[in-house]
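Quick one: the structure is below, questions incoming.
Only a single protein chain was left out; the remaining protein chains are all shown in position.
Take a look at chain A:
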């Protein structure tokens, strides 16, 4: 080969190689040009595409803005209209209520009862249409809160009994033990559906029993709640069943010859239940009666205290509860002032009027009132601002329950009210019974803690409190005596010991999922009682069950065990 490399190349071979190279170079150049041109074309194509995209985006953006503006306008219109319609309607119904109370002439009483019935029907229609519009506008929201279905059913039934004019009807509530004491759900919406079903049952039957039943079975991570409302009324023909839950549909029969309502009630109920992830349905025999039911998957709330929820008072207790209670009413509308002050007076309450939010703030002093009723829309200072001012000035335990009265229906009002510390929102127009029930519930719910704060007890305190975080300990002291607190903590300790054992066994078996779940329970329960260190350790186990090594795991669980031991020794002492 080295010889070959030394050898000179012939002229003809050299020329050929040169020519081949030139040809290759020419080819390369023409290909480069082709490539360049193709690139240019691509670039211009890309630019024009970008222009088109920009143009389309701008058009879409404009369309979107227009749609948003329109939707916003619709929402505002809805809010305004609901306010404008409900306020005078409330005045109207209220005044008729007052007249009825003062009237002795049975002929006029009959007329006034008709007027009340019409007014109430109109109120229901307005509410239905507003709910329906909200659903159509997509502005219908669901909240999560602790729901006590027993109390809720009792209260809805109490209202139904109070409003029922049919003597032949009897009402019964039967809630199975399988139903959890508290579960998380939207109490307002569940109440709405239940009210609707019970009101239908009342409307479509003239005599017999109306029974509300509730059962629950295990489902996923919680329970499947089933609620049934059974009546012995007119029933539903099979061919009418399919239209029952449709918008604006109504079953015609002799009992409702004078058509009442909008036919939206069941359609709204269906949307609510389905919005909460449940199902609704009916079984019926024509002429024999119907069972309307709904099923909701619910998460059980493992609260230790039912105290958080307003207790629903029995009708007979209400009078005693309200008698002499001191109320501050903040309301600017003259008609409403007259109406609600008269209502409060009839309820046996000792009412004081503030013409707007500012005056209410000035009038308020701890211990002076048992409850505050706050209109939302007022001049100078509205109800939300006034509530905030009171909450900012005084400590939580010095402030009685504050109920907002509003004719607004938009969800934002409820949210804002909650955020400033309003305990409950009552919707105007509010009738005598609704207001009475609302006040009674608030008074009953808060009464133990509030009244106790008014005259703090100096009896002995549970020593275990010092192991709890301050806010939780304070809350417990307000609601329970030492014996009750110790009992509560003992229950927790039994549960905690069991969970710790399960966590250790689970970890040995490498069943980290169960370990995490048990640690989660322990974290929740200890957090609820303010045992911070314990809760944090449980949280570490929950989050890291599968990554902790044996030594770390032993250390964390030992701390948990020590904490439990320490708490137990305090309870024992």
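In this section, contacts are C-beta pairs under 8 Å (C-beta built on N, C-alpha and C of every residue); 3 or more make two chains touch, one makes a residue touch a chain; residues count from 1.
Following the convention adopted for this analysis, contacts and distances are computed from a predicted model.
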(message) Leaving aside the chains you can see, what is the UniProt protein name of the one that's missing? Options: "Cellobiose transport system permease protein", "Protocatechuate 3,4-dioxygenase subunit alpha", "5-methyltetrahydrofolate--homocysteine methyltransferase" or "Heme NO binding protein".
(response) "Heme NO binding protein"
(message) Touch as defined at the start, partner being the missing chain; which of A:17, A:274 or A:319 qualifies?
(response) A:17
(request) Could you please point out the chain A residues that touch the chain left off the display? (result) 4, 10, 12-13, 15-21, 23-24, 27-28
